[in-house]
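First up is the structure itself, then whatever we jot down about it.
Heads up, one of the protein chains got dropped from this complex, but the rest are sitting where they should.
A, B and C label the chains in the order they appear, each numbered from 1.
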Amino acid sequence: GGTAGAGSAAGNSGDDKITMGFAQVGAESGWRTANTKSVQDSAKKAGVDLKFSDAQQKQENQIKAIRSYIQQKVDVIAFSPVVESGWDTVLKEAKNAKIPVILTDRAVDSSDKTLYKTFLGSDFVEEGKKAGEWLVEQSKASEPVNIVEIQGTTGSAPANDRKEGFAEAIKADPDLKIVASQSGDFTRSGGKQVMEAFLKNNADIDVVFAHNDDEGLGAIEAIEAAGKVPGKDIKIITIDAVKDGMTALSNGKINYIVECSPMLGDQLMDLAKKVIAGESVPERVVTEETTFTQEQAKQVLASRPY
Amino acid sequence: MRMNEIVPVVEMTDIAIGFPGVKALDGVDFRLFQGEVHALMGENGAGKSTLIKALTGVYAIDSGTITVLGEPKRFSTPGESQAAGISTVYQEVNLCPNLTVEENVLLGREPRRRGSIDWKGVRTRTREVLAELQLDHIDPGSLLSTHSIAVQQLIAIARSVEINAKVLILDEPTSSLDADEVRQLFRVIRDLRNRRVAILFVSHFLEQVYEISDRMTVLRNGKLVGEYLTRDLSRMSLISKMIGKDMEALAELDQAPARTRASNGAGVTPFIEAKGLGRKGSVSNVDLSIYPGEVVGLAGLLGAGRTEIARLFFGADKADEGSIKIKGAGQRIRSPRTAIDKHIGFCSEDRKEEGLIGELTVRDNLVLVMQASKGWARRIPRRVQDELVAEYIEALDIRPANPDALIKNLSGGNQQKVLLARWLVTHPELLILDEPTRGIDIGAKTQIQKLVNKLAADGMSILFISSELEEVLRVSDRVAVIKDRALVAEINNDDVSVEDVMTVIAGGAQ
Amino acid sequence: MKSLLKHRLAWPVIALAALLLLNQVFKPDFMSLRMQDGHLYGSLIDIMRNGAPTILIALGMTLVIATRGIDLSVGAVVAIAGAASCAYIAASPEPGSPVTAATAVLIAVVAALALGVWNGFLVSTIGVQPIIATLVLMTAGRGVAQLITGGQIVSVSNDSYKSIGAGYLFTLPVSILITAAVFALAAVLTRRTALGTLIEAVGINPVASRLAGLRARNIIWIVYVFSAVCAAIAGLMISSNVTAADANNAGLYIEMDAILAVVIGGTSLAGGRYTLVGTVVGAFIIQTLTTTVYTLGIPPEVTLVFKALVVITVCLLQAPKARNLLSRLKAAPKPAAQEAAKEKVAI
Partner (left out) sequence: MSPLSTLTPLTVKKSSPARNRLRGGARYAPTLATVGLFIAMFAVGAGMYPSFLSGQVFLNLFIDNTFLIVLAVGMTFVILTGGIDLSVGAVVALSMMVSATLLQQGWNPGAVIVLVLLIGGGLGLLMGLVIQYFDIQPFIVTLAGMFLARGLCYVISLDSIPVTEGFFTGMAQAQIPLPGDLFVSPGVLLALGIVTVAFFVLHHTRFGRTVYAIGGNEHSAMLMGLPVKATKILVYALSGLCSAIAGILFSFYSLSGYSLAAQGMELDAIAAVVIGGTLLTGGTGYVLGSVVGVLVLGIVQTFIAYDGTLSSWWTKIVIGGLLLVFILLQRLFARKAG
């Protein structure tokens, strides 16, 4: 609290406290909330005055928020675009107002790269690829592997990209075949329902690839209800590495998780300070992310922050 | 067949329409000529409204032919029939409550200038039409919903005569009008007749029919009884043709039920006693007592405020001045619910908006008030419902005698009977009847008057409102005269004549 | 047969049967049921179990709609119920005990009672249009749910709690039994008492109902409370089915499904006459539709188009006018000729 007055006082005045406007997508998942929390905590730690707004998954709300940041003359604007395209107009307004912009989590596809200083975030295609590559590596024997895919929300960027990356990676092995693919909306109940149907429609399923941990966790419930053993009878690969997912991984119910870290806060604050100080920053900063097998999960589980 | 050489404007032959379970029309022939007023007669549910709706394209006919101006026609919407020169006032007021009077009068025919509605023109034209019916006191810019049902009926009539029609159809236009309005309407009708408009007229008031019509067609149970010249047909034989009974049975019908006066001597407390009752912007300063077993009539002209007084008594509108005592004890009537708990019943004049629960059955409608009093948790047992419904269907001769028919599918008069029965089953101590005989055929009307008589004799207090002054005088012990939203006189009804009451209304003093 | 077809539920039932048949054609063992670990297992059971929350909410929605109202807040209530109960279980010292689960359920139901009373208050006492009145809770309520969970998914492990949505009793899923019980309760409550008729009366003609002495306020209150409680039970099922409360997504858009179920079942949004059985059939149609998408393996990107087509077909089947048109097309030559002949005579 108490930022209202400070916000306007900050701006371009001599005050050395940085004001950052952060336009978040929304609170559609636990991952996103962890992301928000990370940004808020880091801002406090770094002494940055954060103006936060939640767009509730609407691009127009994000644009409105950015406009209001321009109006309020913040020092730097950061945001996670709801969608990749359509930001040129408002970013130009920011540029004209000489406010630097940092993208987080998702890129924008503007051809004019001067509209933002840098993009900090994961590479969704890469995540899909990592998942696929692990699978290719695991299934050496030349017998057919039936994969079912539980996609994220239809049309959303992570779903599109993870699907693409995964498909690309498993092309390497002709034995790997996606036999069914449905959207589970990134939720546990979605994952469970889809998996229930898959189990009834497909006699043998060897692998589940879920676009996030929650869908995977839902699938586990469905598999158990069908009397099979998740992680053994059916292998499960997911993306995200949230705590529940990691727990399941260390319990052997999931086989492999590709990390997609929401903890961008510290990196974001560093970048913001550099940008404002006029230092040069790389155009693309990929978040430090890794992958986890069951053994690795057991080791790090206790220290997972989210 | 003296008019044989002239082609009828409208000719319907062998018309049949069936609804699930009812044959509403069965082989009916009907002719309407230029320059005549043709009365369509029949009991409640005989099929009059259905015949009209068949003609104007509201209902599709199952068989038969319709010819308009010599050409075979089948209208599929009322719009088409209107375009062909048939202007209709349907039985229930069918206007839009959310629009103003002038809009309702001219909707769909507004004068335009360069594509845009000429609102000034609308106002002028409405004023003209209203003036023609001597309705100058109605503000064309007021919302329709602020007017009483009677005024709305007049506005509907104004709308229909505004059209330069060849055929004018009026389905019970006079059911809630008082004598003066009826006179104005008849003046206009005669005028139109002289201009060779063909007019179809439906009414249950025989005097009116005899006053205005040239010919009549009588229907009974959806079948044609015959077509007659008005002057050749005596009232008695008309009635017998309508109800299909012989003359002797009728003799009794025609007799006005005799009132046995209730005693309200000095020692008796009135059931209800209002002092200075009023409501801002509505009636004011009403002092009125009604004793057990007494029928008090409210007389007054259209818009005098009778309905408003009734609504105050019932708590439908909250009174903001004055007091009410019930059986001598001071009471507040805050809502209809409290009124009903104090054994007051109110049968509204506006049956479509304030009475019917259209999509429910006759049974549900009939026991509604009783059920509401018991609360939702204690359902009236089916057996009791059946008995009650059967009893009142029989007593009021509700047709069709099917408790499971949807009430919206009943004819207007039969709907009215169900609504009346709704209150009778609860045996209230005070029953307020606002135009209870509206749209009811003569047979049933006498029945209802008798019923009122009997209820009062059994000790019920009744507040009786009717536009028909004769009827008020016939049933009441005492007549309260309302004028300009205030009670101006109370007359004990011994040998008062209609003229006497009129004089009081005119003079405003006793 | 003819009169059977005239029944107002005939066509929804036929549509449901057709959908099931479609599945059967594509997957011959679709209808088969087998015993597994002492409970019934099969696609039909899945449809019923997964459809249970929608059915519940649709039941409450039916009564609300019958009074000419609408309840957009059910999704938020689902989220709040799940969040509150899971948060309680997660925070309690004995997260696995049946007593904890029972208390959690109680908390959710009490919360729902309060929320229903709130909606009823806005609609009946203040006189706010139902869609806006419930929009307030729809928006704020999800926020409250997220506030409870801190925006995170709260996982619980409590077997008693899990059994609400995923457990079995007498070989049948508990959620189906609960739904059946609520249905029976609603049916008895509305048809054995006069509540049903009074609800319809208020929905058809509120003015006339008031003049007939109906306490419309109480009735409106009852239906909104009932709707909220149904939503809360659905919320418990949804969260217990995956043993976690997801305040962000639980019950998202479920109000649309519920309204759709009500309407497909044959109840008019304009209020008045309603049919609970129709609603249940409608909800089954919606759930079966989702299952059909999985069975046929329809790719996610065309799922919506497919659903649109099915929904419109179901509605056309139900619309008397469309059926008349069909039968007229079949029997076209006769009446046309007749009419022509008649017209000639008339001239």
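Quick notes on this structure:
By our rule, a residue touches a chain if its C-beta (ideal position, glycine included) is under 8 Å from a C-beta of that chain, and two chains touch if they have at least 3 such contacts.
Just so it is clear, the structure is predicted and the values come from calculations on it, not from any experiment.
Taking every chain of the complex into account, the chain not shown here touches A, B, C.
Touching the chain that is not shown, out of A:N160, A:N201, A:T238 or A:S261: A:N160 (per the contact rule at the top).
Of the candidate positions A:A65, A:I147 or A:A297, contact with the hidden chain is made by A:A65.
Checked against the full complex, the candidates B:D14, B:D62, B:D139 or B:E391 give a single residue touching the omitted chain, namely B:D139.
Touching the omitted chain from subunit B are residues 58, 77-79, 81-83, 88, 90, 94-100, 103, 107-108, 110, 112, 115-117, 119, 134, 136-139, 141-143, 146, 159, 179-180, 183, 281, 301-304, 483-485, 498-499, 502-503, 505-506.
Think of the hidden chain as still there; on subunit C it touches residues 68, 72, 126-133, 135-147, 151, 256, 259-260, 263-264, 268-269, 300-309, 311-312, 315-316, 318-322. Residues of subunit A in contact with the chain left out of this view: 1, 3-4, 7-8, 21, 24, 26-27, 33, 36, 40, 50-54, 56-61, 63-65, 67-69, 71-73, 83-89, 92, 109-111, 153-157, 159-160.
Simple rule for what comes next: only the chains that are shown with their structure count from here on.
With chains as nodes and touching pairs as edges, the resulting graph is an open line. The mean-CA centres of subunit B and subunit C are about 44 angstrom from one another, to the nearest whole unit. One simple way to say how far apart two chains are is to compare their mean CA positions; for subunit A and subunit C this gives 33 Å. Those residues of subunit C that touch subunit A in the shared complex are 27, 36-37, 41-43, 46, 50, 146, 150-153, 155, 166, 238, 241-244, 246, 248-250, 290-291, 293-295, 297, 299-301, 303. Every residue of subunit A that touches subunit C in the complex is listed here, in rising order: 27-30, 32-34, 36-37, 151, 154-155, 180-183, 185-189, 192-194, 196-198, 200-201, 214, 217-218, 221, 225-227, 242, 244, 306.
Interface of subunit B with subunit C (complex): residues 13, 65, 67, 72, 314, 316, 335-337, 339-340, 346, 348, 353-360, 364, 368-369, 371-380, 422.
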